[in-house]
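In this view, the complex is presented without one of its protein chains, the others remaining in place.
Chains: A, B and C, in written order; residue numbering restarts at 1 for each.
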Amino acid sequence: MLIEQAAYGNRWRRVSPAAKGSLALAGLLAAFVAATPATAACVALLLALTTVLGARVAAGVYLRVAAPAVGFLAIGSLSLLVAVGPDAAGQFTWGLAPDAARRVATLAGRSLASLAALLLLVLTTPLPDLIGLLRRLRVPEVLLDLMVLCYRMLFVLATAVRDTLTAQSARLGYASLRHGWRSLGLLLANLAVQIWQRAQALHVAAVARNGGGPLRFLSPGFANAGRDTLLAVVAGAALILFAVGLG
Amino acid sequence: MHIMEGFLPVEHAVGWTLASAPFVVVGVRSLRCRLHEQPEQRMLLGVAAAFSFVLSALKLPSVTGSCSHPTGVGLGALLFGPTAMVPVGLVVLLFQALLLAHGGLTTLGANLFSMAIVGSFVAAGLFRAGRRLHLPLAACVFAATCFADLATYVTTSLQLAWAFPDPVGGFASSFAKFAGIFAITQIPLAISEGLLSVLVVKALLRF
Amino acid sequence: MADELLLELQAVSHVFADGSRGLDDCSLGIRRGSRNALLGANGSGKTTLLLHLNGLLQPSAGGIRIDGSPLDYSRDGLVALRRRVGLVFQNPERQLFSASVFEDVSFGPLNLGLDEAEVRARVAQALAAVGMTEQAERPVHHLSFGQKKRVCIAGVLAMRPELLLLDEPMAGLDPGMQNELLQVLDALTARGISIVLATHDVDFAYRWADDIHLLSGGRCRASFAAADLPQQVAALHDAGQPLPAVIALHRALVARGVLPAEPVPGDIAQLLAWLAETPSGEPKMNETPPGRQRSAA
Partner (left out) sequence: MADELLLELQAVSHVFADGSRGLDDCSLGIRRGSRNALLGANGSGKTTLLLHLNGLLQPSAGGIRIDGSPLDYSRDGLVALRRRVGLVFQNPERQLFSASVFEDVSFGPLNLGLDEAEVRARVAQALAAVGMTEQAERPVHHLSFGQKKRVCIAGVLAMRPELLLLDEPMAGLDPGMQNELLQVLDALTARGISIVLATHDVDFAYRWADDIHLLSGGRCRASFAAADLPQQVAALHDAGQPLPAVIALHRALVARGVLPAEPVPGDIAQLLAWLAETPSGEPKMNETPPGRQRSAA
């Protein structure tokens, strides 16, 4: 997972998640209040440059992470460009939609700016820091527990899936399409059984450390959190003003 | 198929978030009660969420290269109940946004509604109806999980059509456009998910 | 003698829900500050025994005493027990809940109801004790297997237990990682922490432990000081364990007149050192060679 690697390896790794969260939130707001598509595009560019130049996330990684979402945007825009339906005479027609360019530009500007805001956050902040932030924002404990466990176990299960896929391939499990489906069914069934076993083992391990109820953790602290957050709020406010003002 | 970050206009983004919120509140409350009585279920749902996330990153043999993937939400709704799957689905969707940039924060409400709310309740409802009609278990599981997937895909298309009605044909033709485009990946996917769910349930019964 | 026992199993049996027998009339004592090896083949009941010492399983018959009084299986009693007796399971993937090393280690101390400052201090100290301070901010899934094991140990150490239970801690570690872990354990013993370690490796048990408890088929076959192991050939044989190679070698060399019968070496490295030190025909056995030395009690 590219996002995961960047989140642990960028220059802003040790910056308070509250600061990065504030800036990303301001980016999202700016994307929605941007007066013109051009302004939104500027917001997107600013956020992307901040991520690449400020946090030193590799540009190649950035583009590869953004690619699938941009693909979705392209397909969505395509359907907006084309208008289909009965015309005034009741005849089925299709053609370039009236006003299509403006509608697509607005949509693309807003989507790209929001995407850039999301990427600014996730490419610089490891998920445990984000969960820590949500903990401070009083998100219900049940959801936090699910997040902590899901994050930890998804790597364990992903390794299990990879190893089993490899073992199945070594025994020709994917030599043909029909065998492939059978192998995948076996793999998933086996994994589903492991859900119960692993959950039981984790529960016993929690009880052994006097747990068993809600999971409680202490997050590591961040130096200069107040200063950084203030800075991010100021920068975010400037970004929003820019988005509104230029329009 | 999730709607990307920022794709929905602000009133739709807020509207779907508000529409999903009560389900989340009820889901979290019922989960809290359940975990109070059966604390070991906390780990179970956590691992199940991870399982669903890992599934979503799995490429299927026939549709390699496409962006489609199973989710296991329908199966989860059969195993753990649809109410519990709302918070679990929320976590999975949030993780997809935060770890894969798949979906987004402003579209979380809309995606949650189509996948975890419509998907879970359709799966659970069809499964119950099927059992009441004394259909074989495999048929019930297939129908429930396959149609849960299809319902999610139809809901997403409706959401997009509502937000972006066609200037000529209006809502109906916009729906036809979105549903048509995504059918290429989503219909084979729904069938795959149904088949895989049957295999998993059969295996669970044997273990 | 009796009051130096920290924990004591008295004729403990355990029958699982499926009817299989986990422990069968098992008695043994753990001395305060001692290093104990639970020695037995896979499936001999080592893990079941460890789960009893931590209160995760209750005996079907017999009893367990801590400081001479029976275990209290009430909620408060168990909390108190698990504060004193920490258990590290074999597989790190099944006991680490949080992907953040720091967070995971904080789990136990927070469950003890300590305040934040105290928890932070304990986490830092526990990570230092296992040499993982540098890795505190790294996610668990980026760590090596040996590092994950050490995080598991830190998670228990942060609760400041008097007794540490370790299930097959050396399994899956290569020699380098094993040595690192041994140094961690030595430092803990030096701090007065008692250790009970389950293993199937008789050479390791003999080299490392003060007391060896021999298990097979859910029964505690014998408990003895590690130094007395050479006299326990019959018990070892019953439990399906070979004699440590170093003892067999030492005996052969004693028979050949190469080495004196006393002292008995603790491991092959020590035996080699003695062979190098005492050239043929000129034994200087009164000088004690370095390393832990065995002598028949």
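Definition applied: contacts are C-beta pairs under 8 Å (C-beta built on N, C-alpha and C of every residue); 3 or more make two chains touch, one makes a residue touch a chain.
Quantities reported herein were computed from a predicted structural model and do not represent experimental measurements.
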| query | Any idea which of A:Leu45, A:Ala175 or A:Ala238 touches the chain not displayed? | reply | A:Ala175
| Of C:Val15, C:Ala41, C:Val79 or C:Ala235, which one is in contact with the hidden chain? | C:Ala41
| message | Even though one chain is hidden, which residues of chain C still touch it in the full complex? | response | 41-43, 144-146, 171-177, 200, 202, 240-242, 245, 248-249, 252-253, 255-258, 268, 271-272, 275-276, 279-280
| request: Provide the residue numbers of chain A that touch the chain removed from this figure. | output: 5, 160, 163-164, 166-173, 175, 179, 186-187, 189-190, 193
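Just so it is clear, only the chains that are shown with their structure count from here on.
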| Central chain (by mean CA position) | A
| field | Centroid spacing, where centroids are CA-atom means, of chain A and chain C in whole angstrom | value | 44
| Between chain A and chain B, what's the gap in Å when you average each chain's C-alpha atoms? | 18
| Residues within chain C bordering two or more other chains | none
| request: Two or more other chains in contact with one residue: find those residues in chain B. | output: none
